[in-house]
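The complex appears here without one of its protein chains, the remainder shown in place.
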Amino acid sequence: MSFAHSESPSIAARSIGARVPRGDDPRLLTGRGQYLADIVLPGELHACFVRSSAAHARIAAVEVEDARALDGVVAVWTGEDAAKFCEGIVGELEVEGCVATTMPLLARDVVRYVGEPVAVVVAESRYVAEDGCDLVDVDYEPLEPVLDPRSALRGGPAANEELPDNVALRGGRVLGDVEAAFAGAARVVEATFHSGRLSAGPMETRGVIADYDWTSRRLRLWTCSQMPHYVKYCLTAYLGFPENECEVLTPDTGGGFGQKAHVFPEEMLLPLLARELDRPVKWVEDRRENLMTATHAHEQFVDIAYAFDADAKATAVRIRATGDGGAYHQPPWSMGVEPWCTAMVTPTGVYDIPVADLTYEAAATNKTPIGAYRGVGYMAGTLVRECLMDDAARAFDLSPFEIRRRSVVREFPWTNPQGIVYDEGSWLQTIDELESMVDYPAFRQRQAALRAEGRFIGLGLSVFVESSGESTAMGKAHDLGGVYHDTATVKMEPNGSVTVTIGLTTQGQGHRTTMAQVVSDALGVSLEAITVRAAESTTYGWGSGTVGSRGAVIAGGAVLRASHTIRTKLVALAANMLEADPSDIDLVDGAAVVRGVPGSSISIIDLATAVYFDQSSWPQDFDPTLEATLAYDPARPIFSNGGHAIIVELDPDNGFVTVEKVFSVEDCGTVINPDIVEGQIRGGVVQGIGAALLERLVYDEAGQLVTTTLLDYHMPSMDFSPPFEIHHLETPSSHTPGGIKGMGESGLIAAPAAVLNAVNDALSHTGTVLHDIPVTPEQVLRALRS
Amino acid sequence: MKSPVFAYAAPDNVAEACRLLAEDEDAKILAGGQSLVPLLALRLAAPTTLVDLRRVPGLTGIEHEAGALRLGAMTTHRGIERSPVVRDVAPAIAAAASLIAHPQVRTRGTIGGAVAHADAAAEWPAVLLALGGHVEVTGVGGDRTISADDLFQGPFMTSLEPDEVITSVLLPVNGRQIWVGEHHRRHGDYGLSVMAMTYRQDGGVLTDVRLAVAGATGSVTRAPDTEAALEGRTPADGDGAVAALAGELSYTADIHGSADYRRDITTTLFQRALRAAGERSGQA
């Protein structure tokens, strides 16, 4: 089936491709950004949560009277109070083998992870609300915590009684004759990987403000969400607020990286509190809560094996991805999407591997629910695929570039064994480009020379293909449900200026600038004449969320389609006024010009003015609506690709790993703004370096989270971050606006594998090969001394 | 993450500070606050009274007298790091200051506060111990001097009485070689192992060796067997001392490293100290 909103008009790139400085910057650089905590509503109250101190326990009693009696405390709610309005929020993944869970807004009867909200104290200030929380006394009767996902799946106590066998998700596919492929292999390379538990760690924590006016039944909810329209939907679906009187507002947001792409119990609780208490209620998450409860990410155990023929070409893959899911599915993504994506989407990557045995499973555990973080499933999947490729390179005594060239897909369109079609890509070129960027022979010489001096450097390679522009077609290609379209509104005013609203919220990606570049080229107006509003309010348009590297493609498509409607009217009017054929009119540099007729032009300002004030200039049947709202959802899945080569050095005194340099190749089709693309790469790669070398959320044997402050959860700082060399390849998509592709996740998707490979390369003389991230200094030191 | 309620006072003399401390057994001194304020925010500390020393005169300043550096207790790490006097007479002390956290913390954190806090991973207690320094304190009952060896009693534990205020820290630097180093993952991190070694060096031979370790052990501690094993030897002849160090201390384990790991990196740190000593005497 085809739909009108999948068609994107063509566009001539002029502003597109330029390093346009971001319009948001002067505001943000002068302290005028308005983030959630900066908003103060008259009479606002402050909420603070009492959170479970037990990993798994029966709640015998919750004593709240002392807290209620504290001066300045307005209300204390427990699970019973919240359940009167809402049983909880349901999470599941719409694939075979998923069992849903319901997450209560406040725990009743049983707590299932440390940090789970048990009660909420609402007070005149955050200080007093915290004092009140200290006075709430919860009596826990301990239950056995379920902490090891692999043993949990074999039986034993249940982490969450909704999942009695701890199986939240289990499924898979066998594609081709796997047994024969492995039996006939010249060599099989296999390993078990563990990718550690991470926090997305946005600099701004979560936060919510709810304000309800009973006279109009109007609810306003400020939340720094990546999915405000979905949050709004939930306000009606779960809480019964009338949809037409709900507004979700998203102020400036200090990073999200997927963590803010969920609906949270706190977001559902605050509107109820605001309504029942008849005062605005604000909750600004603190960093300890953020590390403890704002979803964890990426943790998986993955068993993977490749069969190779005698020419070192991969012929088959077998993979089992096991997610350590936490106690609930966090809607809407669930604990399942991480291992599902790793197993079902990533094992073949850029390689022509015709046979595949794919298994995914997610275990419920008494830990914080797993949520989305940049590169969901792709990061772990790329880690295991690319690191196993380097293991194979060592086994075959080939260079990491050559082993990949033996299997890389060279002809497009290409259909992988899962049936996903890749229309185009620069997969081979990426490998070649990286090889020349690092000057591979020179690197090997330097490595040998340094090794003779007792210094250990290593080179790691990782190449990727990334689903981008999350869309309905993308979901279908992967046997997932879901409809993902966004709308945009483009409005031209009488003086020719343009106001654009998009359905996406923005967390620092510069969408307002890149979308202005698209509109500038579509309408021929200058960037100064364009104002882009992201989804600062759900009053604007519809958006499926800033997720899945979809911003540039989906918003770009919607903006382009809406601009095209305006463009068509301006062209018709100009043709009438200039007495030319519409097909000869172009809009460029602020004017409509007649191609091939020098001097025959009219400014776009004059055209706009004529639309509003001069009916005599209109052609027959002209409709003067200079405002258009259109949707976009690409007809086909879109994939960007690229790779990183990373050089590290190991310190033999302490096992510390230093990243010396990062070489990146990115192909996201037509680049709208190279500064912004490179910013996404650097930021994502450094997050990947953190994942590979520093960041780890740790539970002890009682299920207590040990890493609850930034003193223990270490993220990369400036001294831990390398210089970059970035090259762009441009293989445009044939069916997106201007050929652009999404790329927001690529850095984090592929960097950890490159870092781990580099460490293993530096250790290659020792015989030790590491397969877990983060790599610890202790592991490196042990290996260097073995 | 907001502090619990406390009462606050900023007396303008030491005697008044001591009186306030004596009046409330749950009172705490506030110096720079760089360790105390986060503990308050996390509600891991809940003093009922904070006695702020910021108005007490005479608690800052750096003097070099009688072979020692006298550092006013409220002197900031940044002040020490940048002090021309310290850089002149004991550059290793200035360098040690620069290992503490980040500049934004060093501008506020004080040496007296750091010594009194006695964090097991902190630099100043190790330096004080390795130099055989002492602190001058004032309490309700009068003044006294406490040697570093007597001051540190364990993690976050000192022999200070609850009403006592450190007024200055004395570091006897003259005639001593000082080496301070640590293994830290990122700038400003707590050291996984912190070491301060001081000694006299005569014709390549090390004497009067004092070695203090922090970070890797449960509390800041000296390593007497190692000191003895090195006494009278050249840095190149340090194998016995290296072996002693691995054996004599009790190393801690946490999520950042096992006890074995900490032993290993403390050994390599000591080897760095020995190499530095060898370079100083012109023999590698």
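Order of writing sets the chain letters: A and B. Residues in each chain are counted from 1.
Please note the rule applied: a residue touches a chain if its C-beta (ideal position, glycine included) is under 8 Å from a C-beta of that chain, and two chains touch if they have at least 3 such contacts.
In this section, contacts and distances are computed from a predicted model.
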item: Undepicted complex member, UniProt protein name, chosen from "Molybdenum transport system permease", "Peptidoglycan glycosyltransferase MrdB", "(2Fe-2S)-binding protein" or "Histidine kinase/HSP90-like ATPase domain-containing protein"; value: "(2Fe-2S)-binding protein"
item: Selected residue (touches chain absent from view) among B:P103, B:G141, B:G154 or B:G247; value: B:P103
item: Candidates A:D211, A:D252 or A:D651 - the one touching the absent chain; value: A:D252
item: In subunit B, positions touching the absent partner; value: 1-12, 16, 20, 24, 30, 33-34, 37-38, 40-42, 49-52, 54, 78, 101-105, 107-108, 186-188
item: Footprint left on subunit A by the chain that the document does not show; value: 21-22, 24-26, 28-35, 37-38, 40, 127, 201-205, 252-255, 257, 286-287, 507-510, 675-676, 678-679, 681-687, 709-711, 715-724, 747
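The rule is simple: only the chains that are shown with their structure count from here on.
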item: Contact set on subunit B toward subunit A in their complex; value: 1-5, 42-43, 183, 185-190, 192, 255, 257-258, 261, 264-265, 268-269, 271-272
item: Residues of subunit A defined as touching subunit B within the complex; value: 126-127, 130-131, 134, 286-288, 653-656, 694, 696, 698, 706-707, 709, 711-712, 714, 716-720, 776-778, 781, 785
